[in-house]
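Can you read through this structure? Questions will come right after.
Yeah, one chain of the complex is gone here, protein chain that is, but the others are all in their spots.
Order of writing sets the chain letters: A, B and C. Residues in each chain are counted from 1.
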Amino acid sequence: MVDFAVGTLSDLSRMALLAQSDGGSFWLPPPESVSSWAVDNVFYYILYLSYFFFALIFAVLVLFVVRYRRRPGVEAVKTATHSTLLEAVWSLIPLGLVIIMFYAGFVGYVELRSPPEQAYEILVTARKWSWQFTYPDGTMATDLHVPVGEPVRLVMSSEDVIHSLSIPAFRVKMDVVPGRYTRTWFQAKQPGKFDLYCTEYCGTGHSDMLASVVVHQREAFDAWLVEAGDILGNSATPVEAGEKLFRLHGCGSCHSTDGTPRIGPTLKGIFGETHRFSDGSSLAVDENYVRQSINEPGAKIREGYKNQMPTYKGRLSNDEITALIQYLKSLDGG
Amino acid sequence: MTTEAATASSHDDHEIAHVMPLPVLFGVFATLMVLTFLTVAATWVNLGWFNLPIAMAIATVKATLVALYFMHLRYDAPFNGLAFLTALVFVALFILVTLLDTIAYKPSVDAYRDANSVSAPQ
Amino acid sequence: MATTVDGKTADFPTDRGPLNYLNCDRGILSWAFTLDHKRIGLMYLISIMASLGLGGLFAMLIRVELAHSGQQIVDENTYNQLFTLHGAIMVFLFILPGIPAALGNFVLPIMLGAKDVAFPRLNLASYHLWVIGALFFLLALVTGGLDTGWTLYVPYAFQTDTRVLTAGVGAFILGFSSIFTGINFVATIHTLRPPGMTWFKMPLFLWALYATAIIQVLATPVLGITLLLLAAELVLGIGIFDPTKGGDPILFQHFFWFYSHPAVYIMILPAMGIMSEVIPTFSRKHIFGYRFIAYSSVAIALLGFLVWGHHMFVSSQSSLASTIFSLLTFSVSIPSAIKVFNWLATMYKGSIALDTPMLYALSFILLFGIGGLTGLFLATLSTDVQLHDTYFVVAHFHYTMVGGTLIAFMAGLHYWWPKITGRMYNEFWGRLCSIGVFAGFNLTFFPQFVMGSRGMPRRYHDFPEKFEIFHFLSSIGAFLMGLAMLGVLIYLLYSLFKGRRAPANPWGSATLEWQCSSPPPKENFAETPSVSDPYDYDHIKYDPEKNCYYRVN
Partner (left out) sequence: MSAAPDHDENHPHDLAHHFDTHRQQFDAGKLGMWIFLVTEILLFSGLFCAYVIYRANHPEIFIYAHQFLDKNLGALNTAVLIFSSLTMAWAVRAAQLEQKRALVRLLSITLACGFVFLGVKAVEYHHKWHDGLLWASQYNPKHHDSAEHNEAGHGAESDGEGLHGEEPKNVGLFFSIYFMMTGLHAVHVIAGMGAIAWVLNRARKGHFNRRYFGPVDFVGLYWHLVDLIWIYLFPLLYLIH
């Protein structure tokens, strides 16, 4: 029992230390975006008010319990059963305080919702259970790379259910809703690497729907962009390029490469197999069939599956599809 | 009407609820029918956006008549009427605030629809 | 054989009347089809406590899984089911019917001085519907579970393979059960008050139940239609909420929260009502500011309808709507503040006895205070952006629902236990466990505030290393709390067999239910009880010989 108490106490102190160690406060992670004040200032305002009121209530409660605890022979003293003045005081003071709270929160919200005119725009596509970031030049990535010190606007949409993009260090959170665009923005203060979470429950992989935010100096960012854009060029082999494409385009959210079926069939070892389709026909899997599966997934629906695969026509070049095919073929060996 | 009811023998002698006179019932019914005809007739002329408020106004008059006379609200405990009105107020609140929001976010929905105008397969 | 205790001469304060509501009729059918509000209340009580146990079991499994990062005992899909079922069972089966249908049903007519609720058959139907709704929940549980979160957000709810339809039907039926309770309470309070029982002579618990009933009646039907539209989508594909058919998933959230935000006040108002009974009784002081407390209940009930969009600040709800909702949300905190301060003022110069119900009541003030104050962070537009869907929200609502409602339920349960069962529980164990619950609770949920504001998302099966310590502490706390709750279960059950027989008025309360014997006779009062100020303790005197209170006039 004593051990347990000591252990718990030391855990508690570690909790406090850990909180400090990353440069943040006990309550909030370090403010890494220029708009962090919009959250932090109000947060601390409410926090200190809460400390105050909690301490007040706690103190009064303890005082009364100790002072007026029941003792033999001592009766309760009759006091006023109401006091409009007192009650007005303790309604109006909180009222004033919450009006300030609302206003400060509103000002902060306006900041968080109003990107500057000239912002660098990145398209975000969320799907079960991965993020895809598309840059103005068409480059795609699964982590969010941004330049430091420039406002970045995210224009987001979802391919399936509601997700939510959250970067706690930047005080950014916005739901990503199917059938509409949602927007958010931030401006990073310094280079570094931060966590990005999906914070709207979206099914099995919700807690794996993570990504990193990598903040670069402008030059490094440009270099990264060039490198990331040329997948075929900066990969040693077509197979490696195919693997990257497979990840970037989120094929893995429906297809496994290890033999287990998911929403779509596994893509391990399919070459040379003969597949039956829902219209009753069948076909041996070859390059043409795979190319067709990617460009017009609805043409042949594998038996036992639904027509759920989106088309990649226009999103993947012919060469990229070739690389993908090389990659899929490479899965046969393993 | 009171006399009619009071003739029945009993010890607690005032009636339990107001009894509707027949002429009132018939009058209300006739008015309702006329108003129904008017709503239909109103659609024969095209008044643009104005048609809807007219139709709703007529419907509301009809509803009020039903509530006041057929449902006895006019002679009833005021609290019952209050409950009814409260319901309407909350319905209005629900609809109007939700409407306000959907209208305000509509552009982001339309933008997406225009950009992805391959409509989903049915 | 008087059934009211109206003077020192009353011959049986420690003696139960030979015939009471428990033993006047025998056989299972005399329970299953009883029209007696006390029996219905008792059946509700047993049922919701079983639900609490089941929901608590799921909570323990959640905490085991989250004790360390990485997978502990269940995989992702099972985990998603765990928190969904935990939330859904706790909300729909335990906390919404909890205080009103169980304790309220038992106490309301007696407090009022009536023989029963206005519509006993409707009351029974409400309980039967509860059972049917619960069966649907269990059916969903065994045939494939549910993994949508208790909020059933679309379009995920259309896509999961789990039993959304079954659970939806269950929740729909439970909604009607709740509506029936609400209708009954409003009609009872309006029409069955005996002579002398004016609105402002009513105990504040009744005001709280009345305010709750208003919400039950006005909000629950909207849950009904929401579930109906959800079911129509699943069965027919009507598309109103489905973006692939031109529908609008955010509209679903408006529908859902139009009910579910007022529903949180269905949970807290009766709890506050219990506070307004327990605190004066154990302080032997007249409640401070009766009218403000009474009006604030109704104010919370009505204002609670204006704020639902505060759950949608980052959902792509328009900034305009968010701003309005944020502003209005703060309005609810004022009546809540009034109540907290008035309870404190009630204790001033009282004679405070730290019996188990009072210990829970004091816990309530502190924990609900924290829960409510953290609600302010969430109501504020910009801070909610940081906190939405993190463990900060999880901690907020456990501080209000567990620290508030569950703790108040425990207070009420112990307070009325002698009246309901005719037995006293063991005071020592009662106090010990209430302290255990308090400590365990804080250890469970306080760390969650910290990790939440630092970014830990909710509904996560796994978490990054840096949150390890918070989760670990939280799990330890949960087991401590679970243990204390188990202790409560044990000594309460024990008291049924070995407990001291309860006197009519063990605590010295002045409300009417303490004027009839414990347990009460079948029709509550053979003699119309004398109605007076429910918080006037001058007429209630202690009898040290019999260890109970009696009434002098």
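Rule of thumb we're sticking to: a contact is a pair of C-beta atoms (placed from the backbone, for glycine too) under 8 Å apart; a residue touches a chain by one contact, two chains touch by 3 or more.
Model, not experiment: these values are computed from the prediction.
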Omitted chain's touching partners, listed by label: B, C
Can you tell me which of C:Met60, C:Leu192, C:Ala353 or C:Leu483 touches the chain that was removed from the display? C:Leu192
If the hidden chain were put back, which of C:Gly239, C:Pro464 or C:Gly487 would touch it? C:Gly239
With the missing chain put back, which residues of chain B would touch it? List them for me. 4-5, 8, 10, 12, 15-17, 19-20, 22, 25-26, 28-29, 32-33, 36, 39-40, 42-43, 46-48, 51-52, 55-56, 58-59, 62-63, 66-67, 69-72, 76-77, 79-80, 83-84, 86-88, 90-91, 94-95, 98-99, 102-103, 106, 119, 122
What chain C residues would touch the chain not displayed? 1-3, 17, 19, 24, 114-120, 122, 179, 182-184, 186-188, 190-192, 217-222, 224-226, 228-229, 232, 236-240, 242, 245-248, 251, 255, 521-523, 526-527
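The working rule: only the chains that are shown with their structure count from here on.
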Report which of A-B and B-C is connected by more C-beta pairs in contact. B-C
Distance from the mean Cα position of chain B to that of chain A, given in whole angstrom: 47
Note the residues in chain C that touch 2 or more other chains, in rising order. 244, 248, 250, 316, 319
Junction residues of chain A, two or more chains touched: 179-180, 182
Partner chain A, residues of chain B touching it in the complex: 105, 108-109, 111-113, 121
The chain C residues in contact with chain B across the complex are 190, 218, 222, 244-245, 248, 250-251, 254, 258, 305-306, 309, 316-321, 324
Across the complex, what residues on chain A touch chain C? 8, 11-12, 14-15, 18-19, 22, 24, 26-29, 38-39, 42-43, 46-47, 49-50, 53-54, 57-58, 60-61, 64-65, 68-71, 74-83, 86-87, 90-91, 94-95, 98-99, 101-102, 104-113, 160-162, 164, 166, 168-169, 171-175, 177-180, 182, 195, 197-208, 210
